[in-house]
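First, the structure itself, so that you have it in front of you.
Just one protein chain is left out here, and the rest sit where they should.
The block that comes next holds chain A.
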Amino acid sequence: MKIAADRGTCIGAGMCVLTAPAVYDQDDDGIVELLVEDVPPQDAEAARQAVALCPSGALRVLED
């Protein structure tokens, strides 16, 4: 699975980091960073949940 993170839209709420710490991080400015290019299957569900929870709509699932 691949995720797209729009750093221009992110408001740094950190929901993604709390939900799927293996997939998302925040840089020094608090803006989302992807830790992996391909989300491994064991993290896919958490990664997908983070997409749904992100308050700013900065995250998208690109392909499964």
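Operating definition for what follows: a contact is a pair of C-beta atoms (placed from the backbone, for glycine too) under 8 Å apart; a residue touches a chain by one contact, two chains touch by 3 or more; residues count from 1.
Note that contacts and distances are computed from a predicted model.
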item: Among "ABC transporter ATP-binding protein", "Cytochrome P450", "Sarcosine oxidase subunit delta" or "Monosaccharide-transporting ATPase", the UniProt name of the subunit that does not appear here; value: "Cytochrome P450"
item: Among A:1, A:34 or A:53, the residue in touch with the chain that has been omitted; value: A:53
item: Residue ranges of chain A at the interface with the undisplayed chain; value: 11-15, 17-19, 26, 28-31, 49, 52-53, 55-57
